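Only one protein chain is missing from this complex, and each of the others stays in its spot.
Here is chain A:
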């Protein structure tokens, strides 16, 4: 009985952890899918969103009320970054975006360090600090909210890309940039929009994460690292892939940590990653 409860608890922990990873990863995968850019500063966008949420919380807006504002702010920030920075990098050799976004990572971390110091800060009296209990199962409300938020967001993004005119344009650009241009699609505009939406996703993620995490200049880095694995596992550019990959990573991490050893909890994750990219280089749901 005891072992069964533990198993159920780990299962719940793995799924919810996975959903949080998905939340961070969808923005990354969207940007990659549309413009073939791996944004290495993705974790720093998350960190900025967390600071923004904290700032709003300090003037009295809870992370939930702050979420749309932070998402909009990050959307605009993403478009600005695309216009002044990424667009120029895209004109250069393919490595330019790698080094460029990595430089952005260093810059944003440094700025955060200078502006906010390296202290750990958290939202004062965040909502949803209780725990829900189902028999022997205990689930934190904050984690549940993060997971639910991630599901809704991923579904909304999927619907947007699948069923709207702009979404179709994005898919067209992802499919064949030249052909899309010939069909009258403004590739620059679509790219900018995709980058902005990617940033907005991570903005929403940052707001939700402030329910249970503290923020500091390198807070985004470990999430981004996992997000890269998630995106590679699920298939670059695939939104459903990000969700599947994230759940897989979450479950492997939690079960590996318990039944193997916490020190080795990332080992099954990376082994699965290696195995999957060996068999399917494009990832689980990615297209070649």
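The rule we apply is simple: a residue touches a chain if its C-beta (ideal position, glycine included) is under 8 Å from a C-beta of that chain, and two chains touch if they have at least 3 such contacts; residues count from 1.
Rule of thumb we're sticking to: contacts and distances are computed from a predicted model.
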| request: From the list "protein-glutamate methylesterase", "YCII-related domain-containing protein", "Amino acid ABC transporter substrate-binding protein" or "Transcriptional regulator", give the UniProt name belonging to the chain omitted from this structure. | output: "Amino acid ABC transporter substrate-binding protein"
| With respect to the chain omitted from the figure, which of A:104, A:180 or A:219 is a touching residue? | A:219
| message | Of the residues A:68, A:110 or A:262, I need the one that contacts the missing chain. | response | A:262
| task | Mind listing the chain A residues that contact the chain we can't see here? | result | 2, 6, 9-10, 13-14, 17, 20, 119-122, 124-125, 130-131, 138-140, 142, 212-214, 216, 219, 221-223, 225-226, 250, 253-258, 261-263, 265-266
